[in-house]
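Here you go, one structure.
A protein chain is absent from this complex, but the other protein chains hold their places.
What follows is chain A.
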């Protein structure tokens, strides 16, 4: 069994990651290193009047007045009506969320830096805080950004035709849905270490990022440097999830101080900073009206989506991405003719919205899946049947949906059929009835979704972003000893790309992945890539490696043909050897001839060499769609409000699977995060905008005991538009649990007259809903 595409092999990087040998930003050692701590805003909204630094620390503390040559982060968008925000890496005039950086303090240790930070006095004139989007949206709300005439980054409208739906619907469902604000909580938070390299004339920035080349562009742009003066290195990175796909204000201030002092400076985010200043994602509100016929066939959706953006637009994805994704993806996998959707991206006194695994789709999937179940209840049909009634049929593929999404391939209905079979739908309904007679409340819920992955140039350009991803590049090389080296400007931060792109090279070159060295994340050593986000890494970096490896194969064959005295087209590769008939030559011999003994090669040898860089873009750049159905069986304890899982099944199709083992890990991890969204995670604020969930005792993440034993099955419908038929899969599993789990809870609690439409479904919310419904005789069973 080889180690090419489809091989179920353990990850190359695990040896170092699991034995404590990995090098994260925090592990780096530099002489004369200074550690940084920030003075952060204690208030949600106010005018910064002064920052007083004790005399003895004047050369250790830096504020906006020091950083006067740094430009504010001001991501532009070409979308009509978009208003740009201006974020100084250290607050200049106005604080806009609790935790915003006001001053950076440096000292030989972090503890000393924190001691200094405590002695810096900030004087802030408080302003009325905008704590929630619905208040901030109102006309007379105070302005977050003084030069705006309201608090809206953007409003969009998709004005489809609902006339048919309104005229013909026999069922109309109206609901409001809420999703909570969340923190992404990668195991390793943010972290940056910068120093000035005199020899290279470069600012070298080690940073925990998913997008090293983008960060290089961002740092150069905002520090007003030439890109040649900046080298960004992402070392081992302990999880990203989108949190690390944007330029961090701390990357700018740490780099500025390092350049100013000509000393290495490091800042590492701690968990409290993360839970306060990193509370930047997921919060949506939906007002939704669905029209259906008496079979539950959807005729139209009229939606209003409000995204609580927080204070600032992030670079480069802007404040627009979330709402654009939400409005475009709400219909999801369903064939829907009538669609109208308005979105509001509202500025509030919270950290600026950052795309998190699934980007908007966990919200839209939640809203849509609960609506489908509400329709099913209204028409008295099985939710699984109503799903199948409405999903885009396999026979319609490829299919362009109402919002213009081009669904490339797959059989969505089949995923529901498989999930219903595997979860034992019919048997479950019997057990559920029986359990109810014993006072037990079991429920079954489905969540079906599509995951637009590797969406490229056209899609991002349409979202008006300042920076649009294009061709991905990779380099593949035969080293002088005949082993293989792969270089990619993408990055591996727990999702296994280091292994899976080696598998792609292995597929072409027939060399075991142990002999393939993968170098990623260093802008000084790798070809340009916009990085790993939007489930694009495998499709894009994998595709580029594939193209480069294919070309390298051609060149190896030409050299081999010289050594084997045969025609290049008669050369085949196997197990790291070039064969022609019974004769063979090792890659090591070929490499030796090219690098060390070129005298053995013909005079007219191709001088292109054994080092190939190629660029790649899929045949379509509108994205390729993975899809899945999740099915959950839960038991709700109506007395304690606790939800426990009896079963959790995922049926997924992500095209060709490069490494099933890694894929399963991705699915477990994503689904676990989705269950966090469904049941546990919630950033809470008091009326003054103070976060109340600043430790992991208050912000609850699910642990092993709270998670189900996930069961997974896959089908493989290769994408016709990508190399090897690969589709992206990194985000998918985080999308469906909110919908599937809440549908299961609502199914369980239906006899109590309870319908929850808000995430997360905490025991407190479940109990409150049961109390409000007030059917004690049903609880008693």
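Basically, contacts are C-beta pairs under 8 Å (C-beta built on N, C-alpha and C of every residue); 3 or more make two chains touch, one makes a residue touch a chain; residues count from 1.
By definition in this document, contacts and distances are computed from a predicted model.
One chain of the complex is hidden; its UniProt record names it "FAD binding domain-containing protein", one of "FAD binding domain-containing protein", "Sugar ABC transporter permease", "Allophanate hydrolase" or "Biotin carboxyl carrier protein of acetyl-CoA carboxylase".
The missing chain, though absent from the display, is touched by one residue of A:47, A:259 or A:272; that residue is A:272.
The chain not shown here is touched by just one of A:75, A:278, A:702 or A:728, and that residue is A:702.
In the complete complex, the residue from A:14, A:27, A:176 or A:639 that touches the missing chain is A:639.
Touch with the chain that is not drawn comes from one residue among A:72, A:128, A:720 or A:763, which is A:763. Residue positions on chain A in contact with the hidden chain: 109-111, 114-115, 118, 270-272, 639-640, 642, 680, 695, 697, 700, 702-703, 705-706, 762-764, 767-768, 771, in rising order.
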